[in-house]
Every structure is written in C-alpha cells, then in structure tokens.
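For this view, one protein chain was removed and the others were kept in their places.
Moving on to subunit A:
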Amino acid sequence: MVMTAVRQDVTAADPPSAPPPAAARRRARRRTYLWSYVYLAPMMVLLLAFVVYPIMASLGYTFYKWDGIGDPSEFVGLANFRQIVNDSIFWRSLGHTFVYAAFVVPIQLVLALALALVLNNKRLRFASFYRTLFFLPVVTSAAVIGVVIQLLVSNFGDSINTLLLNLHLIHQHIDWLGDPHFAMAIIILVGIWHTFGYNLVYFLAGLQTIPDELYEAARLDGAGRIAMFRYITIPMLRAVGVVIVILAVIGTFQIFDLVQVLTSGGPFFATEVVNTYIYHLAFGGSNANAVQPDIGLASAASFIYGLLLIGFSIVQVLVLRSLARRRGAS
C-alpha cells in the first residue's frame, strides 16, 4: 500500500512524458542485440569452422575406411569402433592419460596454491617479477619446451647420470626418455612446470578477492596462520577452486604436444596418450616409415574418447555438486 502511494506521488509530481513508441523501443533493442551478434560473430565463425564442423565431419568419417586421400568411399559401418574398443594400445593410451592427469592435477594445484599464498603477501618485494617468471613457461610453446628438454636430457643426460651415480642415488645409467620406467615421469614433471603458471594466476586472483577485514577480525580473535588458512582462505577459495580443478583436469586430458615432441608416445607406447594415439592413426604411425594413415579409425577413436570425457565430466560435476550440497547441509 505504501509503495503504491509513493509511486502514485512520484507519478503525480513528474511532468507527463510520452512513453517511446513500441516500434522505437524494438528498434533500439534490436540494434543492441545486433551489436552483440556482430561482436560474437568472429568467435562463432571460428567455433563453427574449427570445432563444430570437424566434430560433425569426423562423425561421418567414423563409418569409413579412409586414408585421407580423395573422398571416403569404403563404408565399413561400425568396424572402426569395434577395432578401437578391441585395441589394447587405445586402452593403454587412455590409462597413460589418466595417470598423467592423476599426477599433474594434484601436484600442480598444491604447488600453485602454495606459491600463490607466498606471492599474495603484500610485504613480498618484486612480487610482479616473480609472477612473470612463473608464468613464463605458459606462454612458451610446448613444442619448444619439448625440444629443449629432449636435448637437455639426451645430450646432457650423461652429466646428470654421472652426478646421480656419484651421489649413489642411482646404480646404473638411465635413458630418461628412452626407458619406459622414467619417460612418463619426465613428461609429468615437464607438464607440471609448463602449465603451472595458469593455476598460480587463477589462485592469485581468487586470493585477492578475499577481504582483508576477515583476516584482521580473525587475528583480533587470536587465530593463527594455519587457522586463518583453514577457516578463511580455503572456504573463500572454494568457488574459484572448483573451476580451477575442472580446468586443470580438462587441460591435462588434452595433453598432446609435449608427448609428441618428447617421446612421440614411445618407447613401445609407454608414453602414448590418447591424443598422440589418435594423431598416429590419422597421420600414419609413430615412426618415420611410410604406413597408410587411417582417418576413419582415428575419427572413431576421437569419438569414443570424446564420449568418455563427456561421461567423466558429468561424473566430476555430479561429485562436486554432491560435495557442495553435503557441505551446505553440514
């Protein structure tokens, strides 16, 4: 009632103004929408050309045996899917991909959070310099990093081995990228270092959204550093943390370039991940010899991997949502 009276008063006090005609309002709205579409158009074109179209096209190729030359003509039905599902190398590659993610994500996130806490300290001098330093690997091409690391461990591998042998940490020379027991570990280490900067920046951004007043109040209440970290930092970072975890997991499942440059999936598929497996199917093997590529088979593998990732993402979202609900209830 009161609100109505006030509104009536205001209306009565204002000089009567004619509302804009509906057509003019529509035009203005359309113009606003139009600009939105114009700004979105380049991204949409790229998305359609390089994401949607390849996905749709490769779905068609999954039913053909096709080496990529000419047009696909040999229809094989679901044979490509059967071959992939029965290929032990595919499942081995999938296992390697999960191993990579299982090591990279937690280690990288813990390290990134720890470093973000240090860099977020306002008393730290040259913080911007350190941030740049730690972000540098992210803006460096994975291929370049791969080549340099490959040269380092192969050319200077002798020196590294000699040092470790002298320190009695190893008993015999290790071929870091040629030994199946160590090659994946090297890839994981390089992978952690390479994309570590992303998570560092995300965590820093998250930390900077936490109001200082909370820490001040906690300090006045006698809370120590660990208590403040546990009861203020972690809960306040939860929302951004979920996004970081999801992005990190998705990023690790896309691992390709580092593996391709460092080991090309070898030795004997010991470091083959699904993306290099698909690449080798599509472009003819993991060695320099000419073998017939099979785009149809590669497309089927991509499709199966895509389905597995969608399933995994749904599970991930459900688990995170359930955890959030449980926390809310408690």
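The rule is short, and it goes like this: a contact is a pair of C-beta atoms (placed from the backbone, for glycine too) under 8 Å apart; a residue touches a chain by one contact, two chains touch by 3 or more; residues count from 1.
To be clear about the criterion, contacts and distances are computed from a predicted model.
J.: Suppose you had to identify the omitted chain by its UniProt name; would it be "Carbohydrate ABC transporter substrate-binding protein (CUT1 family)", "NAD-dependent epimerase/dehydratase family protein", "Acyl carrier protein" or "Ion-translocating oxidoreductase complex subunit B"?
T.: "Carbohydrate ABC transporter substrate-binding protein (CUT1 family)"
J.: Write down which of A:115, A:145 or A:177 is the residue touching the left-out chain.
T.: In the complete complex, the chain left out is touched by residue A:177.
J.: Out of A:58, A:233 or A:264, which is the one that touches the chain we can't see?
T.: A:264
J.: Check each of A:23, A:69 or A:220 against the chain that is not shown and name the one that touches it.
T.: Considering all chains, including the one not shown, the answer is A:69.
J.: Since one chain isn't shown, list which residues of subunit A touch it in the complete complex.
T.: 35, 65, 67-70, 89, 150, 153-155, 157-158, 161, 172-180, 183, 263-264, 266-270, 280, 283-294
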